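== chain A ==
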Amino acid sequence: MNQTILAVDQVSKRFAGRVALDSVSIDVARGSMTGVIGPNGSGKSTLFNIIAGTLRPDQGSVTVEGREITRASAAEICGLGVARTFQISRLFSEMTVLENLVAVARGLDDRAAIALALELLEFLEIGNIAKKWGSELSYGQRKLVEIARALMLQPKIMLLDEPFAGINPRLQNRIVEHLKALCAKGITVFFIDHEMRIVLTECDLVYVLAEGRLIARGDPNTVRNDSKVLEAYF
Partner candidate 1 sequence: MPIAELLIGGILLGGVYALMACGLNLIFGVMRVINFAHGDILAVAALSTVSIVVGLKLPFWVAVVLVPLASAGFGVLIHVLILRRIEGAPLIMSLLATYALSTIVVNVAILIWGGGYSGLPGVLGGAVRLFGVNVSISRLVSFACALCVSVGVWWMLEYTRFGRAVRSVSQAPELAVISGISIERVRITTFALGTAMAGLAGVLVAPAFAIDPQLGSRFIIKAFAVIIVGGMGSYPGAILAALLLGVIEVVGSYLSGAVLGSAYLYLLMLGVLLVRPRGLLGAGIRI
Partner candidate 2 sequence: MRNLGSLGIIGVVGIAALVLPLVGSDYATSFSIQLLIFLILAYSWNLIGGYAGYTHFGQVSFFGVGAYVGSLLIFHWGVPWYVAAAVAGFAGAAVAIPLGGAMLRLKGPFFAIGMFGLARVLEAFALGFDCITQGGTGIYLKPLSDLRPLYYVVVAVAATMVLLTWKLDNSRLGLKLLAIREDESAAEALGIPTTRLKIGTFIVSAIAPAAMGSLYAVYLGFMDPPTAFAPNIELTTIAMVLLGGMGTVLGPLVGAVALSVVNEVLWANYPQIYLASVGFIVLLAVLFTPRGLVNLGIKGGWLPAGRPLFRRLALRAGQTP
């Protein structure tokens, strides 16, 4: 089924006179893996934060399953079944990994929450770090725990902020496998990243931003060969 679960319509945003986004529109299909790439300053982060609810656009709208979330707060958006990770991981450092996960669990009793947490840690192949403090983890482990924590919300849509940044290719591949498994279960995965290799091979749909504008849209093959994309990056 290819219905649109997340729609961004003609969104624009300026910061102190500088145009960060200029009439950007994006459709994300349910259960798909969609990626947005673009060089630095292209407006990816701005777009991400507008979708996640930490920024408000000057113009345009954002809808999730038909409901408008343009002016909604991050908490409200979370309530609609959207979970996000942070680019610089914001784990709760004075808690163990297990507690980090259990802290955000909703609608489950203690036993079920812990069971889900352990299950997710197993799914991401980091079951052995459940007892470690948030502050003791390696960079890669933090990224994985961020993903696990977002998954604790049993979301319909996962928003990932540069999930592949700064980690080695082997771990990147493993994360992609996990994300694809999520899509297979019907969860929609949307992320922004620099890492073209992943986006241009694994995504169902790719958007390319440059200087605040959408310059390409399509499946990875099409985008890979798009001259505008090549120009923007090289």
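Here, a contact is a pair of C-beta atoms (placed from the backbone, for glycine too) under 8 Å apart; a residue touches a chain by one contact, two chains touch by 3 or more; residues count from 1.
The candidate set was assembled so that all candidates are chains of the complex that A comes from, given by their letters.
Just so it is clear, the model here is predicted, and its values are computed rather than measured.
Of the numbered chains 1 or 2, all belong to the complex, but just one touches chain A: 2.
Within the complex formed with candidate 2, the residues of chain A that make contact are 52-54, 73-75, 78-79, 83-84, 86, 90, 92-96, 98-99, 102-106, 110-111, 113-115, 118, 130-131, 133, 149-150, 153.
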